[in-house]
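Got a structure for you, written out below as structure tokens; questions coming shortly.
Shown here: the complex without one of its protein chains, the others still in place.
And then chain A:
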Amino acid sequence: METFLKNISYEIGDLSLFGLRFFEEIFRPSFEFKEFIRQCYVIGYKSLPLVSITSFIMGLVLTIQSRPAMSKFGAESWIPGMVSLSLIREIAPVITALICAGKIASGIGAELGSMKVTEQIDAMEVSAINPYRYLVVTRILAATLMVPILVIYADLIGLLGGYIGVNMHGDVNLVLYFSEVFESIKFLDIIPATIKTFFFGFFIGLIGCYKGFNASSGTESVGKAANSAVVSASLSIFIIDMIAVQLTDLLF
């Protein structure tokens, strides 16, 4: 138990130092803009199909599952409002972030892990090119900016799924559905939910890079890096979410 706690403390300390270096490096000159754009494409654009499918299903299923409970009170008309609130405040950010943790953190962990094992990171360093700036800063920044965009996109697709769900048992006009949705959503529902997604993105990128960058030698460690990146990033999403919800509750 003592060793376990020691290892965890060591890892958190090491991760914090790794993360702090991001803020040091990002403000230094010669930002790797091309690589940053490439990472935005890989992290953002390439995640669109997966996020589309999952968010559509989330919206649809949430609506279908809410109907029996709501119909008991004769409150079917509240379904769009309730579904939109659940989606925007909690479900879309967390589920999208978890999907990104699975796709992006594991991808980064495996890519950087394999670069580490095959000495590509060392080769970069020996060539006097800062591998942290080229590989880590660009990926963390791309994840921090792309995850919120993916979450906003997931909100919209999820609401569309909700519209289909509502229409499976009734006949609701698209304009009526969205006017009910926007009536129940306040500005304060969107802002805290969006702010936390920046943190989700940052930690997905950070943990993926940290695990990959610290992979030990041997091909086995590439798998381990990818795996532990997903586990740690998912766990961090729940912890950040818990803190964000508590803070939102306190402040608003």
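Keep in mind that, in the parts below, a residue touches a chain if its C-beta (ideal position, glycine included) is under 8 Å from a C-beta of that chain, and two chains touch if they have at least 3 such contacts; residues count from 1.
By definition in this document, contacts and distances are computed from a predicted model.
Entry comment: the absent subunit's protein name, as recorded by UniProt, is "ATP-binding cassette domain-containing protein", drawn from "Rieske (2Fe-2S) protein", "Alpha/beta hydrolase", "ATP-binding cassette domain-containing protein" or "ArsR family transcriptional regulator". One of A:125, A:183 or A:220 touches the chain omitted from the figure, and that residue is A:125. Although one chain is not drawn, its touching partners on chain A can still be listed: residues 114-115, 118-120, 122-130.
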